[in-house]
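With one protein chain removed, the remaining protein chains of the complex are shown where they sit.
Coming up: subunit A.
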Amino acid sequence: MRHPVLKMEGISKEFPGVKALSDVSFELYPGEVHALMGENGAGKSTLMKILSGVYSPTQGTIRLKGKEVTFGNPLDAQRQGVSIIHQEFNLFSNLTAAENIFIDRPEMVGRFRRIQWSKMYDEAQRLVDSIGGGEIDVRQEVRHLGVHSQQVIEIAKALSFQADVLIMDEPSAALPENEVKKMFDVVNRLRAQGVAIVYVSHRMKEIFEIADKVTVLRDGAKIDTRGIEEVTEQSLIQMMVGKEVGQLYPVREQKHDQEVVLKAEQLSLDSAHNVSFELRKGEILGLFGVPGSGTHTIAERLFGLRRGTGEIIIHGTAVKINSPSQAKAKKIAYVPPDRHRQGIIKPMSIRQNLSIPMLPQLSKYTVLDEARIKEMSKEYMEKLRIKAPSDGQSVDFLSGGNQQKVVIGKWLAANPDILILEEPTRGVDVGAKAEIYNIIHQLAQEGLSILLISSEMPEVIGLSDRILVLYKGTIVHEFAHGEADQEQLLQRASHPLSEGGCL
């Protein structure tokens, strides 16, 4: 009987107000590829952050090769044999591959603090060769290397620490299709060398191709660990999704034969290919796909942040939208996915944030009409129930939910016909979520046409009148109201060729 290289027992992690993980246990054996799956927010990333030394657990123990360990920080974890490769690579593009592998390592420094270049290059080349990266010249600067080669460098760096455990976070997300195979070759070599690999991914197909075991997390708890031969795609999804969608979502009345407000025809640009759809008055149209499927690209195209081919037709007339200001003029509003970077100006007041898109209408000869601005901000603070002592407060001090309401509010004030919502409840607590869902529902009742893009399946299913599923930039399926459940949705979005959706 082999002994586990890693044993996590009873791990819990609490953040102020949230329990991210409760009593999770996880075992990892040498030479196995162990897939970790779960929906967004299930606790995968928290567990991996604990394992790689970013967080320390509130409760529970980690045993590495039988010895109990604690990690002070990621470097500490790396030295003790646990390395993580993030979705976004952490490489210095202006340094050589070898320098990246051995950066800040005393063993490469010789007498008089000189770097032992030849030793470093030899050692780096040996590591890279050992995982099948023979075609990579480690003397090359990283920026000249392709994505796959960069990933190999990351893995080599992890191995240079004598890694026993390697965590790969969505390793295929950054890779083009033809390079995924090469990555699997690398993973197979590592497995043969006895490295234990945690493979975090949303992509079903890959899990079945590469993993030996799979552990599913849901709502911060472990559901089960099983051998890959014991599960099917269906049963995995069932485990990930669990219970049915609750009362978070308002009941939507179906209206038919409403006029078409927005028509997208053959929209194409980088990840999106010939995307066509219609959005009707008062409708909530869900757009769902895994990261990289093109949903974000479509939103950016519609709001004029990016240009591409194809036609956008609003109220029957083809329009050109080449900038956000043109989109605004056509009464399109966009609540972007990252509110900190794209939604709010933190040091500025709620009032200023709410009024920014509408300032041309709220000023005379460019002089601000303070009275009307105050009136407007009061109106939207009440309408959206933004909780703050006054509208003069800086948005920095608001909770995530209230900040998100400010972002929605600033666009409602602009009185749009079409509202694009992308990840409208990211980083928002459950109470505020329900409020935001109610607001979205209310707005659609009032005749606003809404395009809802979200990676949270329950949200898309609970709110949308229709759902379009994107896979690799094309629409592969349309669900009518009430037709979709999470299993089918995930299946269509991750593996459209299987006919499992008809089961």
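General remarks:
Keep in mind that, in the parts below, a residue touches a chain if its C-beta (ideal position, glycine included) is under 8 Å from a C-beta of that chain, and two chains touch if they have at least 3 such contacts; residues count from 1.
Simple rule for what comes next: contacts and distances are computed from a predicted model.
The protein name that UniProt records for the chain not on display, among "FMNH2-utilizing monooxygenase", "Peptidoglycan glycosyltransferase MrdB", "Autoinducer 2 import system permease protein LsrD" or "aminomethyltransferase", is "Autoinducer 2 import system permease protein LsrD".
Screening A:F26, A:F288, A:Y334 or A:F479 against the full complex identifies A:Y334 as the residue touching the chain left out. Remark: the omitted chain is touched by one listed residue; of A:G343, A:G401, A:P424 or A:G473 this is A:G343.
Of the candidate positions A:Q59, A:Q87, A:S323 or A:N415, contact with the hidden chain is made by A:S323.
Among A:Q140, A:S363 or A:N438, only A:S363 touches the chain left out of the display. Contact with the undisplayed chain is limited, among A:H148, A:H202, A:K410 or A:R492, to A:K410. Think of the hidden chain as still there; on subunit A it touches residues 303, 305, 323-325, 327-329, 334, 336, 341-348, 352, 355-357, 359-360, 362-363, 366-368, 410, 414.
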